[in-house]
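One protein chain is absent from this view; the other protein chains keep their places.
Coming up: chain A.
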Amino acid sequence: MAAELFHRSIADLATELAAGTLSSVELTQAVIARTKAVEPRVQAFNSFDEADALAQAAAADARRAAGETRGALDGIPIGLKDVIAVEGQPLTASSKMLANFVSPYDATATVRLKKAGAVLWGRLNCDEFAMGSSNENSAFGPVANPWDLARVPGGSSGGSAAALAAGEAIATFGSDTGGSIRQPAALCGVVGLKPSYGLVSRYGLVAYASSLDQIGPMARTVEDAAILLGAVAGHDERDSTSLPKSVPDYRAELAARRGPWTLGIPKEYFGEGLDPEIGAAVERAIAFYRAQGCTIREVSLPHTRYCLDTYYIIATAEASSNLGRFDGVRYGHRSKAATDAVDLYFKSRAEGFGAEVKRRIMLGTYVLSSGYYDAFYLRAQKVRTLIRQDFLNAYQGVDALITPTSPIPAFKRGEKSDPLTMYLCDIYTIGVNLAGLPAISVPAGFTNSGLPIGVQLIGQPLEEANLLAIAHAYDRAHEWSSQHPGL
C-alpha cells in the first residue's frame, strides 16, 4: 500500500506533480489536514497560516499549468524553524522576547526556497533562541516526540524534526549550532544535515553563536536532503562568512559517486555514556559499508574530551554579545515596570528571556569579562584550532567519519533538569560545529522499545557531495524512513 501523501518523499511527490497526477493544492491540503489532526498532541508549530500556504500551492499549480515549473521543490510544503525570517510572518525564536515580532524581510534561505517554488508552511517550535537539546526551553511549550509523546523530540530544532516525523510537512529546515539539526533528527527518525560553515547564508537567521550557526535541511531521505541543500546553498554577499564558491548539483552527484569509500571510526566517540543499543546500530551500519567494499579504519580525535567545554565558552560568549541587541528599545519585549532608560534594559531582558537563555548570557558575559577573557575565551579559541586540526589529521586518506549522533535515544520530558547533564547530549555533534565541518544524521533503526536511532557521518570541509553520496548508499539500502510513528 502506498504511503499517505504526507509521509512521502520530495523526490516521489515531485514525480507525481510533474506527471500531473497530483496537484500542489491537493498535497498542501493533505499536509494541512494531517497537521490539524495530530498537532494537538505533537505541538511542533508555533503558528501556521493555512490561507497563505494554499495560495502558494495554487500559484505553484498555475506555474506548472503554464509550463513554467521551477523544479523538484515547486509546490512542496516545507516548514521552517521559527528562527528563519519570512517576510510578513511571525519570527519568535520561541521566546517571549519576540512573541509579537513580525519579520520585515526574508532570510536568504527563504528567498531561495521561494524562488524554487516551495510552499512555506508554518513556523516551527524550537528551544528559545535555539538554546537546548530537548525543546523544553520554548516559551510556547514543549514539543512531543511523535514516536512516544511523553518523550522529547530533541533540540533545538525539535519542532522541525517532530513535524516531519509526524507528517505535518514534507521537509523542514532547522539551524545547527552544536547539533541542533542532527540530534533531533536522530531522536525523531529523520535525516538531518548540518552543512559546512559558510555554505548556507546566515542572513535572516536569528543569531545564537555566529561562528557556529548554520541553516540546514531535515528530510525523509538523503536524496531529499540533497535536493533541499542544493536550493539554499551558495554564496550570498549579505553574509560576510559566506563562501564565494560555486556549488555542485548535489542530487546529480548522488548517482555519480558510488564509492567504495574509506570511512574512519573515531575511537573517542564510542566510550563511556554511549547507549549499547545505539552502539550496536552504528556497528551494523559500519558492517554494511564494509560489506559494500568500503575500507574501515580507526582514527583518533585526541581533543574530543575538550569539545564540550570549548563549545560552551565560545557559544555562550557569542550569544551574550548577539543577544545584547534585545534591550526593549527598538523591537521585542519592553517592560512596563521600568523606571528609567537603564532600568528598561534590566527589566525588559529579565521579563523577556527564559532561564536557559539567561544562564548562557551569564556564562558568556563571565568568560568575556575583564580578567577572565584570556583564561577562558582566548584559550577556548586556541583549543578550537586543535580540535579542527584533529579532524584534518583524521581525514588523511579518509572520506568521512562514522559515529553515533546522540549518545542516548529520546528521553522523557522533565528527566534532565540539570544543565550540565543536558549539555552532554551534544558530545558527538559539537566538534563538527567547532571545526566548521558538514555532517549528517541518518536513521539507523530503532531501539527495542521502538525509539529511533541515528548514525552520524562527518565529511571533509565542503565535501557535501561526497558526504551525501556515502549517506545515500546506506539510506536507500535500508529505507528506515518508510516506517512511521503510530499517531
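Note that a residue touches a chain if its C-beta (ideal position, glycine included) is under 8 Å from a C-beta of that chain, and two chains touch if they have at least 3 such contacts; residues count from 1.
Following the convention adopted for this analysis, contacts and distances are computed from a predicted model.
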Among "Peptide/nickel transport system substrate-binding protein", "Aldehyde dehydrogenase", "Polysulphide reductase NrfD" or "Aspartyl/glutamyl-tRNA(Asn/Gln) amidotransferase subunit C", UniProt-listed name of the chain not shown:
"Aspartyl/glutamyl-tRNA(Asn/Gln) amidotransferase subunit C"
Of the residues listed, A:Leu363, A:Cys425 or A:Ala471, which one is in contact with the missing chain?
A:Leu363
Touch with the missing chain holds, among A:Ala435, A:Ile453 or A:Ala473, for A:Ala435
Which one touches the absent chain: A:Arg8, A:Arg64, A:Lys114 or A:Lys347?
A:Lys347
Could you tell me which of A:Thr241, A:Ser449 or A:Ser482 touches the chain that is not displayed?
A:Thr241
Touching the unshown chain, chain A contributes residues 100-102, 104-105, 196-198, 210-212, 237, 240-244, 303, 305-306, 308-310, 312-313, 320, 324, 327-334, 338-341, 343-347, 349-350, 353, 355, 358-359, 361-363, 365-366, 369, 372, 375-376, 378-386, 388, 418-420, 423, 434-437, 461
